[in-house]
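One structure coming up, written as structure tokens, with questions to follow.
Take a look at chain A:
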Amino acid sequence: MEETYALELIQKGKRIDGRKFNEFRNIEINANVISTAEGSARVRIGDTEVIAGVKIAVGKPFPDTPNKGILVVNAEFTPLASPEFESGPPSENAVELARIVDRGIRESETIELDKLCLVEGEKVFSTFVDIHIINHQGNLQDAAALAAVVALRNARLPKLENDGIVRGEYDKPLPLKFAPINVTVSKVGENFILDPNYEEEKILDSKLSISVRDDDKICALQKQGRKEIKFEDVEKMIDMAMEKSKELRKLV
Partner candidate 1 sequence: MAEYRDVVIPSEKIDARKGRKLGNGVYQDGENVFSKFMGIPRIDENEISVIPLSGVYLPNLGDRVIGIISGVEISGWMVDINSPYVAFLPVAEAVEEFIDMARTDISRYFDANDVVFCRISKVTKNKTVQVSLRDTLARKLYGGVIIKVTPSKIPRIIGKAGSMISLIKTRTKCDIYTGQNGLIWIRGENKAKAIEVILTIEKESHTIGLTERIESMLM
Partner candidate 2 sequence: MKEEKLLIDGKRIDGRLPEQLRDIGMKLNAVTTSNGSAEVRFGRTTAIASVHGPRALYPRFLQESDTGILRTRYNMAPFSVNDRKSPGPDRRSTEISKVIRLAFEPAIFLEDFPKVTIDGFVEIVEADGSTRVTGINALSLALAVAGIPMKDLVVACSIGKIDGVLVVDLNGREDNNSEADMAFAMLPNKEVISLLQMDGALTKDEILKLLQLAKESCMKIYEIQKKVLKESYKGE
């Protein structure tokens, strides 16, 4: 079985495709690929592929933040992307992935939401980030987060006329402060690897998803996987993520 072979190799310090433990597969990023979206990105990490689309609309702000814009992040694990995915409402994994991407963007205060207020208490810009999984070959979390950030960085606010949005005409870019990078570090036995492919994901013990901001602050953490992690693992995993985030941020 490929999975058991992947595990054996990792125990010997190698990986199935010859990569180093901290090496990502080949990354391809294409921005502005969807003409109907205000911002978009298509990201491939190895054979994993996701498309993120940003749609901006005008809506009512939340009562406790009357002068801030709204951010909504959603993810769809479309059935075409993997025999594992079924049609229907989002699975717990899809919900979790979307919420982790959301927190990475929101907690880092990447979008300057207070610059998106049109009429306090009544009208603000709502930014919708929708992540569509096109092919699942491992590490959906990092691919989705990367696609979301690239899409946001290319997003433009639509032009407004008489309180309505003029589709197809744009004003200024979406006001952004940061580029948060999500790196998920996986633990396999006593080894730590980045960007597991599909087979490696089946044999890993646990994961820590780490969102790193430009100033090296950590804005989100999420432990995943069925096994425990040790206290001393956390520092190692954060160090690995922080180092890798610098490299990935250059691509964005």
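Per the selection procedure, all candidates are chains of the complex that A comes from, given by their letters.
As a working rule, a residue touches a chain if its C-beta (ideal position, glycine included) is under 8 Å from a C-beta of that chain, and two chains touch if they have at least 3 such contacts; residues count from 1.
None of these values were measured; they are calculated from a predicted model.
Touch between chain A and the candidates 1 or 2 in this complex is found for 2 only.
If you check the complex, the residues on chain A that touch candidate 2 are 90, 92-93, 95-96, 98-99, 103, 106-109, 208, 213, 216-231, 234-235, 238-239, 242.
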